[in-house]
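Note that one protein chain of the assembly has been removed; the remaining protein chains are unaltered in position.
When the chains are written out, they are named A, B and C in that same order, and each has its own residue count from 1.
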Amino acid sequence: MSNSIPFNLDPPGTYLYTGQMATKGFKLTRFGLSLRDPANRERFLKDEAAYMREAGLNEEEIRLVLARDWTGLIEAGGHLQAMLKVAATVGQNLWHIGAHNAGMEVEELMRICPRTVSALPEGEK
Amino acid sequence: MSNSIPFNLDPPGTYLYTGQMATKGFKLTRFGLSLRDPANRERFLKDEAAYMREAGLNEEEIRLVLARDWTGLIEAGGHLQAMLKVAATVGQNLWHIGAHNAGMEVEELMRICPRTVSALPEGEK
Amino acid sequence: MARIVGGFGISHTPSMGLEYDKGLAQGFSPRWQKWYDGTRGVKAWLERAAPDRMIIVYNDHLNHFDFSAYPTMAIGVAPEFRQADEGWGLRPFPSLVGDVDLGWHLTEKLVRGGYDLTVCQDLAVDHGIYSWLPYLMDLPWTIPVVPVAINMVRHPIPTSERLHQFGKDIRRAIDSFPGEDRIVVVGTGGMSHQISGARFGIANETLDHYFLEKLKDETEELVAIPQEELMRLGGTEAAELAIWFSMRGALSDKVKEVHRYYTFPAITGCGVVVYEEPA
Partner (left out) sequence: MARIVGGFGISHTPSMGLEYDKGLAQGFSPRWQKWYDGTRGVKAWLERAAPDRMIIVYNDHLNHFDFSAYPTMAIGVAPEFRQADEGWGLRPFPSLVGDVDLGWHLTEKLVRGGYDLTVCQDLAVDHGIYSWLPYLMDLPWTIPVVPVAINMVRHPIPTSERLHQFGKDIRRAIDSFPGEDRIVVVGTGGMSHQISGARFGIANETLDHYFLEKLKDETEELVAIPQEELMRLGGTEAAELAIWFSMRGALSDKVKEVHRYYTFPAITGCGVVVYEEPA
């Protein structure tokens, strides 16, 4: 297995998005998705904290966004697709999120991707 | 069978709300439901035709609303529940819609309701 | 393991709620007084049953959802469910307390079991629940609820067979819900009535009594009645009776009927029946 990618669904390798996560991150996800609207993107960029407070985020969630702590945001229940809207709005992209999640620099991650593994369902070869 | 109520689902006795009706009356229904919001009710009452034009209704639909032609509106695909919001906004209620549908005065309809019938599924007595 | 201790089927109509508010303020009309009196036994039973959680299968009337996206089956999973403004302002009642834990548990079991639920983390509830809850449960409302909304406003609607099976699968899902909680399942939908077309006001009390009589032990016979037949005889809105099958399906064969009442105050058959599981 290259890059020692584990074949399991446990964090920090994988954050499975479940109902419990959706409850925990409801406001965070809603906030991220609000940035699908160009007018909201503009308002957010003018004053990030104010926009988030209005969206009902708590101080910890606001801190995570301001710090671009993508891993913390995903752990807090922000759905990846919603956090991706936040990243895009602040001039980052999926690679920034991935690099933060994988604990490496963007360039390093881009260099090692695709991270080839080779395995088939049990009983197959 | 009292009031000669027919045991079938054909118009004008019954207007079954199907997908085709929902397509035909999409804007009309959407307009009616917009009046669930008090602010919209106010705007509508200020200038009914203008509000409806903004909601994308065509001239015939606007005419039907202005005429409180509840039967015509239902035939045009306006869902009863949505037309009920229109009625409530203009100071009418379910009885006005029912009386218009049944072709009688409100008082007359109220007097004969409940319009008792007695029948069981086929094969039962 | 959690268990279902009983359930009830009950009609709902906007007037049922509005007349109650009016009655509290300025005295009840005799037509409606009967209904509120007739449901007191349900309230007493509910206090005895002492549920820790409730599942309410009901239907929305275009008061929350609209046709941009109208779900055939939607489950509410949120800490609270506010009251929907039906177009004439809010009634003086608080939000429902939502049951997030049971909501996700049911979602998991039912979606993986073949129900294509739309999961609502934000849901406003209309007279489908608000028209009867205020006189069946004292304030403050503390028992957490999982509301399940079934499409009854546009055809096609789900079949009676499916709604009955849905109840059975709710029961199976409860079997694997951890803890010792007592759960009550409610099914609510109008009995005979029709509120549009020239057949406005049709009232088939015979049909409603027949339904209440057979629901407990001759369920399959009722389920087999084509929904068209229910609408033909009892008015289009009588199709909502199919929702009661979910409640019935969630209960066992051994239930005892502990309360039943029926009246026809104005343009809708108003009925209720309560079933209790053996201890």
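Keep this in mind: a residue touches a chain if its C-beta (ideal position, glycine included) is under 8 Å from a C-beta of that chain, and two chains touch if they have at least 3 such contacts.
In this text the structure is predicted, and so the values were computed from the model without any measurement.
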Taking the complete complex into account, tell me which visible chains touch the one left out.
A, B, C
Across C:Val42, C:Ile55, C:Ala84 or C:Cys120, the one contacting the chain not displayed is C:Cys120
The one residue from A:Leu45, A:Leu66 or A:Ile112 touching the chain left out of view is A:Ile112
Touch rule applied to chain A and the missing chain gives residues 5-9, 11-19, 21-22, 26, 29-30, 33, 35-38, 41, 74, 79-82, 84-85, 88-89, 94, 97-99, 101-103, 109, 112-122, 124
Where chain C meets the left-out chain, the residues are 65, 67-74, 107-108, 111-112, 114-123, 154-159, 162
Contacts of chain B with the absent chain, listed as residue ranges:
18-20, 22-23, 26
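FYI, only the chains that are shown with their structure count from here on.
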Cα centroid separation, chain A vs chain B, in Å, comes to 48
In angstrom, rounded to a whole number, how far apart do the mean CA points of chain A and chain C lie?
40
Which residues does chain B have that touch at least 2 chains other than itself?
none
Hey, what residues on chain C touch two or more of the other chains?
none
